[in-house]
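A single protein chain has been omitted from the complex, and every remaining protein chain is retained in its original position.
Every chain is named by a letter (A, B and C) in the order it is written, and numbering of its residues begins at 1.
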Amino acid sequence: QDAPEWLGGELKKPLSETRIGITVLYPGSNAYQAKYAETAEAYSQELGIQATVMDPQGDPAVQFDQIQDMASQNPDALVVWPTSQNALIPAIRNASRSGIPVITSNSPIGEAGRRYIVGHTGPDDCAQAEQAAEMLGDALGGEGNIVVVEGTPGYSVSILRKNCFLDRLADGYPDVNILASQTAEWNREKAQTVMETYLTQFGDEIDGVYAFDDGMGLGVISALQGAGKEPGEVKVVTCNQFGEGWDAMKAGWHSGSNKQSPVDDAILAIQTAVKVANGIEVPELQGIETPKVLPENVDEFERPTW
Amino acid sequence: MEQRFKRLLRRHGLVVAFLVFLAGVAFNADAFLTPGNILDVLRQVSITGMMAVGVTFVVLTGRLDLSVGSLLTLLTVIVVDQHNVAGPFPAIVMTLIAGLCIGAFNGLLVGFVGLNALIVTLAMLSFLQGLVLFYSGGSNVNVENAQDTWFAVFGRGEFLGLPLPVILFLVGAVIAGLVLQFTTFGRRVYGVGGNETASIFSGIDARWTVFWTYVISGFTTGVAAIIMGSRVMGAQNTIGQGYELTVLAGVILGGTSLLGGSGSIWRTVIGISMLGFIQNGLLLLGFPYYVQWLVTWAVIIVAVWIDLGAKRGRIFA
Amino acid sequence: MSDVVLKVKDITKTFPGVKALDRVSFDIRPGEVHALVGENGAGKSTLMKALAGLHRPDEGQIFYQGEAIEVAGPLDARRKGILLIHQELSLSPELSVAENIYLGAWPTNRFGVLKKRELRRDATAALEALGCGFGPDVRVGSLSVAKQQMVEIARAEAFRANVVIFDEPTASLTDSEKDQLFHTIRGLKARGVGIVYISHKMDEIFDITDRITVLRDGQVQGTVDTRDTDLNQITRMMIGRTLDTYFVKAKAEFGAEVLRVEGLSNRPLFEDVSFSVREGEVLGLYGLVGAGRSELVETIFGVRRADAGKLFWKEGEIELPTPRQSIDMGMALVPESRKEQGLVLMMGGRENTSLPHLRLFSEVSVMNRAKEMAVFEKYRSALSIKTTGPDQAVSQLSGGNQQKFVLAKWLCADPKLIILDEPTRGIDVGSKSAIHELIAELAEQGLAVIVISSEMPEVLGVSHRVLAMSEGSVVAEFEGAAMTEEHLIDAVSHAREPVAAE
Partner (left out) sequence: MSHTSTVTTDRSPALAALSWLLRNHIWVFLALTIIVFSLASPYFLTLNNLGNILTQGAFIGILAIGMTMVMIDGEIDLSVGAVLALASALAIGLQDHMGVWPAVFLGLMSGAALGFLNGSLVALSGMHSFIVTLGGLIGIRGLVFVYTGENALMVPDFSYTEIPEIYLGPVSLTAIIFFGLALLFQWVLSSTRHGRETYAVGDNIEAAHDAGINVKRHKIINFTLCGTLAAVCGILLSMRLGTAEPNAGRIWELWTIIAVVLGGTRLQGGFGSLWMTIGGVLTLAVLRNGLRLLNTPNYVELMVMGSVLILALVLDKILNRREAT
């Protein structure tokens, strides 16, 4: 069988005999993860490899079991989108010790585990959060009061999107003041509830909102609409744009997000996994682009299908 | 005077505790007891409240329904998805029918087959979660023409200055309350919950009674899903996760006995509103979410204990 | 040994709203059987619970073997040698006989590990001393009621009790089991144990006791030697008047047949039962406990499903009904257990009364409260029920008043046939004769009545015709002059013999 072009090397065995295990964060929880899982499955089929895509339902312990179960089937490579930065290190260590190459995708694992993986692919959550801080800071002209709507606390994505945002904001925009920060558990309806409460509490004081993802951002926009705000009156900035968020940006409700493609993310992960399965060297870190999407340049991007 | 106060406390200890809480928060947060905020809270609790109205029927017969959270997710996904496919009216009809059917299935297993309600509805929780993922393929669904569909009224509309979801919730609660207080069906529900065997000996078909309470619970969850879909104009596969516990906590907080036979809708309305006001009040006071959890814990224990102690006339068991 | 083993002095106990015991004094001598009698709610159980450490009296003293004692709790009482055998048996069905005998007082080493061998040995000894026919390892839940009671009595041996209190022990025993129990009681008595015996069955009281103390409204009316008194005196002390006729039989004027049963079976509970009952007739159903009478009437009523047989209602054959259909036809079943089958305890009298006839008390499914109230008031005065109001939870009422609400809920819809399953179990003599009068009255109004009873005088006294049941079959039918105790005993015991010989 001919090696595909992107492989950059020889196939050690036919693609149809290549077995890869993939465990994705939580396809049930948002569109990005769902699209990622869907793409992973479709792309594996296209390549003709044997891939197992699994869902740990956000529970690191379950993901741990999944890695263990996959490792006991001796796959050629494992792709792990870790639910937790550090909790999976022992599992990955054990898989790696039994000779199975592991790559992580989308979210990185903690420092201590880096030596057990062959490579990492995916977007940089921290960079996205920093971008969000910049976009919001700029939209407010460097000063104003903002509120924050967080994801489910305790997961690495939430932690990165919080801390990197706060750091960047403190560094670059000292006059932006954070009025309050609450979790809405990645839930659009809860985001709406939290935002409604903010509006009651702070009223017109709020100049901007940062939501950890677009799903919650849409809940925030709903609340703004409910409170009779005009588009753009309150600046809403999120990470990781969804289709509806794109629409909202066109309509003027949304002031900044970033494009992150689950399709690119999944394909890159699988290509990398096939490479390591064939013993080909891969770079330690392969990023995917996450350009800022702003009302000015929103037309340059296609409407996301997720 | 003191006697009267004692009696008031005994019968309405819960309400008194609630008022004390409200006053406490209002003292510290000016925005709390404003009409706008109260309406906001009511709007927020209208979803869980609507579900709690149905679940109260189930709990009154001495059963449980833990599947309502997953069912809410499924039905919200259905209503939003079908709205895009078939339009709002068919979507609403389909959602309500789906809610009725799944309620009926629970009712069949618990009422007629006689399985343990906790486990059956736990199993349904898992099963329905799977069904949602199967139905949606894991992706989110959104109402496509969100700007110009009349479907938006359920979540966002107003009538006489009251938000429509609040009206739906209150009307649902009043109807349910009337049904429980004044109809033969209500009497059967209390009878079966109070003493199932004696009710059977009185010619009441406990199986059907239990069956219908689950159907009602499925139906109110359907209405809640319509409010949810309309409020959010979209649905995630996790949107109803954990709602079963909130709903149950509200029902219990209202003082409806898990053993069945005692409790009422208006108490459920109080219980679930209490949860809403607690969450809102703590948000307004700027407490982090985990403090909310700690307070919810404390409130559940204290309120239920006060209620129980007042009924018993003694603090300790 | 002093001549009084246990003595209570001026004990008072108040419950919210009720003075259950009012300066009660009372003593028990070693080797005597001391009866405690009184109306329902007189305070008998409360007094005994105070002795056994289940209630703490508000005032008063307890002297045990001459010393004033405090009974800290039930186990303390048991350890001291005071044992209460409850109205409702106090056993754990899933545990073994041996574990139940020593419930809560198991022999253990210092670390709480059971000394199983010792437990078994002691339990075996206690069982053998009583002559029980079962071993210490049997699961209690698998024993019959009488045998379960033996397990409780075995505690008297095990704890070397000096005082044993029986609270209505014969309520669910057969005659032969009762004889066995009396044998055991005499055995205990012979060993110098002081025994308190609570019962509403006067024949038992006069049969086995030495002295009688009468309680009324929480006060002692007096203590008399059994030899020196008679039924009339005791009744007068209990209820303030004498009861001249014990049993009133309805006039024998029968109308058309109301119910006929042919070949009804519900294996293995009963098999091939046939009988009929007419308007104005009282049909007695006699048998020993476990004969299957309750199951038979429950099957007729539709609470249980039959597996064969035909029912005829007013001469027309009908499908085996559901309880709903039975009620709508005009059948009423007063079940044997009022707390479990008869009443919704947290509801008031009004709601309990209308429960079986919701359709009659409603228009298009909406309850008509006025109608409910009218019926409630009617029966409250007709049956002179003592209750504070229509919504007082029936759980707060005494047993007799509860039973009256069970009757009310069935009478209020004018049934054609009323089945009464043990209507007087656990009911004091006064209320008992009221119920007997009621039965006669109902029959004279033209109802068909079926009465189940394990008390032979009662069944003979109220019925026009008696069916004897044994082991799930009707073994004989008696009418008129043939209705005698000898015949009945003969019928049920002959039927049992071959089984017993097996």
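One rule holds in what follows: contacts are C-beta pairs under 8 Å (C-beta built on N, C-alpha and C of every residue); 3 or more make two chains touch, one makes a residue touch a chain.
Treat the numbers as computed from the prediction; the structure is a model and nothing was measured.
Engineer: Among the chains present, which touch the one that was left out?
Structural biologist: Touched by the chain not displayed, across the whole complex: A, B, C.
Engineer: For the chain left out of this view, which of B:A176, B:V215 or B:L248 touches it?
Structural biologist: B:L248
Engineer: Hey, which of A:A87, A:I103 or A:M135 is the one touching the hidden chain?
Structural biologist: Candidates A:A87, A:I103 or A:M135; residue touching the omitted chain: A:A87.
Engineer: Would you indicate which residue among B:F127, B:F182 or B:W266 is in contact with the undisplayed chain?
Structural biologist: Checking the options B:F127, B:F182 or B:W266, the one contacting the hidden chain is B:F127.
Engineer: Touching the missing chain, which residues of chain A?
Structural biologist: 27-28, 52-55, 57-61, 64-66, 68-69, 72-73, 84-91, 110, 112, 152-156, 158-159
Engineer: Residues on chain B that touch the omitted chain in the whole complex?
Structural biologist: So the residues of chain B touching the missing chain come out as 109, 113-116, 118-120, 122-134, 245, 248-249, 252, 258-259, 288-294, 296-298, 300-301, 304-305, 308-309, 312, 316-317.
Engineer: I need the residue numbers on chain C that touch the omitted chain, in ascending order.
Structural biologist: Touch with the absent chain occurs at residues 52, 54, 73-76, 78, 84, 86, 88-95, 99, 103-106, 108, 111-114, 116, 138-139, 141-143, 145, 148, 268.
What we mean here is this: only the chains that are shown with their structure count from here on.
Engineer: With centres defined by CA atoms only, which chain is the most remote from chain B?
Structural biologist: With centres defined by C-alpha atoms, farthest from chain B sits C.
Engineer: Going by C-alpha centres, which chain would you call the most central?
Structural biologist: Closest chain centre to the overall C-alpha centroid: B.
Engineer: Indicate the whole-number Å distance between the mean C-alpha point of chain A and the mean C-alpha point of chain B.
Structural biologist: 34
Engineer: If you average the CA atoms of chain A and of chain C, how many Å lie between those two points?
Structural biologist: Roughly 71 Å separates the two chain centres.
Engineer: Give the residues of chain C that touch two or more other chains, as numbers and ranges in rising order.
Structural biologist: Chain C, residues with two or more chain partners: not present.
Engineer: Chain B touches which residues of chain C in the complex?
Structural biologist: Those residues of chain C that touch chain B are 16, 301, 303, 322-324, 326-328, 333, 335, 340-347, 351, 354-356, 358-359, 362, 365-367, 409.
Engineer: Give every residue of chain B touching chain C within the complex, in rising order.
Structural biologist: Against chain C, chain B makes touches at 182-188, 190-191, 194-195, 197-205, 261-262, 313.
Engineer: What part of chain A is in contact with chain B in the complex they form?
Structural biologist: Residue positions touching the partner: 27-31, 33-35, 37-38, 153, 180, 182-183, 186-189, 192-194, 196-198, 200-201, 203, 215, 218-219, 222, 225-226, 242-244, 306.
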